[in-house]
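All protein chains but one are shown at their positions in the complex.
Let's turn to subunit A:
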Amino acid sequence: MKSRISLFLIYVFFALFLFYPLAYVFTKCFYFEGNFSAVFFQYMFTNPVLRECIINSFILGITVTLITTILTLPLAFVMGRFKFRFRGLLSSLMLVPMIMPPFVGAIGMRQMLARFGSINLLLMKTGILKQPVDWLGGGGFWGVVLMEVLHLYPLMFLNMSTALANIDPSMEEAAKNLGADGKHIFRTITFPLMLPGYFAGAILVFIWAFTDLGTPLIFEYTRLVPVQIFNMVTDIGENPMGYALVILVLLLTVTFFWISKAMLGRESYTMMAKGQVPRTEKELKGIGGILFYIFVFAVICISLLPHISVFLTSISGSWFMSILPSQITAKYYGMVFNHPLTVSSIRNSLSLSAVSMIFDILIGLMIAYLLARTKIKGKEILDAIVMLPLAIPGLILAFGYVASFSGGILDPRNNPFPLLIIAYTIRRIPFVVRTAYAGLQQTSVTFEEASQNLGATPFYTFRRISMPLISANIIAGGILAFSFAMLEVSDSLILAMKEQFYPITKAIYVLVGRIADGPYIASAMGVLGMILLAASLFLSNKFIGKRMGELFRI
């Protein structure tokens, strides 16, 4: 009975803040003067500017997905199947790029990749180049690709590693037993079996690259769908094309979401180790080994470039026409804590993220409990709805909020805090549900039955038995929800419209646009954010261990 009430409340919450805004955008897109009309949707493909943006976004998404695949496949395979020194260290270093929103890295990389930036100067000094190269050619397209690849390849790596680890070793052993050699096994057994997991990762990478707003804004590469949508928020009342673009992205992401959901099937929740024989791992030796070390090392170094560059920018007193800053200063860190904009944004972000984390834990626990411990009908539907926010870009959700809640009590133009909290909450709920669900799955039901048998009500049982037993999972999920909310980009950029309400990311974005010391303070803030996210990923990794990868699967 009680579970039905909470289920109802959960559905109401998602209906109000996930489906209603999207449905509103949908009607705005397809109803013109009271009649159904696809005219805006068609216009999107006939208008040369919009068509170019759509094509660019697709090319960007596909390019990023392809490059991350090529980069990650050998990494994941060798890491998963061979034994070698520093494997643990290397695979955690692999996750480092995730600790920074790509648009922050872009601030530093702009400096590095500029016509007379560090890279060109270094290459010219060593004599490799005679003329400076335009790295950001194509109006910044390749800069965006680079940042997206460097930011998203860990996501692909996690997905592929999990897919590889989920393959029962006996599958490969059976092939070996029948006389197949390593290459043949990879082609006929390993690769086909990991495909569903790979596609799930690839789809996620594609969607994230397709919908990233911050990076192209920093590189001022405006001919992309997300940037167009962002610009259309300002005249949301007059220009219907924003709705059409949002619907396009939405259709794309939802379709992909269902495809990958169908491919992963029911496997998506198997966080527990299956009753498998342990895998025998080969030693990595010889030239192949050395080449692999070089490869991994190069990938990690390049992927750390944005972090290094942001750090250098944040401490540079002056940095012009030299490889490294010629003067070093800590004053921008001081300014972070004195500048009124940064101080209020830090305070805003901290409280918004904390509140949304609490909501995430409350709602997430409730959902996880319903999924894992009750016999409610329509669990598949609940599960799919809860996981949907993982695929729905923040950009789309925020646009929907501005469109549908304008003029009401939640109008973000007056005070965006309620909607920011709700957006953060909805977007990160999958993390908490996943971690808590996994915890409940691994905890025997008899612990709870024993408690009820001794006279405890279900709620008392949950408080004293289930909660403490899965506390590690709850903490991990909560930390992730908190830190990702702190560094949420697109919904913060869109929803926070007045300076007093800016969260950290919006403050960084606005600072970059200010000429004098803006980018430096922004970089200093970026470094602080990086440290926060790194610490929280490290912490949650401690709590839930190897299962981190599962969190980022649809």
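By definition in this document, a contact is a pair of C-beta atoms (placed from the backbone, for glycine too) under 8 Å apart; a residue touches a chain by one contact, two chains touch by 3 or more; residues count from 1.
Methods note: contacts and distances are computed from a predicted model.
Enquirer: Quick one: the chain not pictured, UniProt calls it what, "Light-independent protochlorophyllide reductase subunit N", "Spermidine/putrescine import ATP-binding protein PotA", "Methionine biosynthesis protein MetW" or "Dihydroorotate dehydrogenase"?
Expert: This omitted chain is identified in its UniProt record as "Spermidine/putrescine import ATP-binding protein PotA".
Enquirer: From the list A:Ala456, A:Ile475 or A:Leu528, pick the residue that touches the absent chain.
Expert: If we include the chain that is not displayed, A:Ala456 is the one touching it.
Enquirer: Could you please point out the subunit A residues that touch the chain left off the display?
Expert: Counting only subunit A, the missing chain is touched by 444, 446-447, 449-458, 460-461, 464-465, 468-469.
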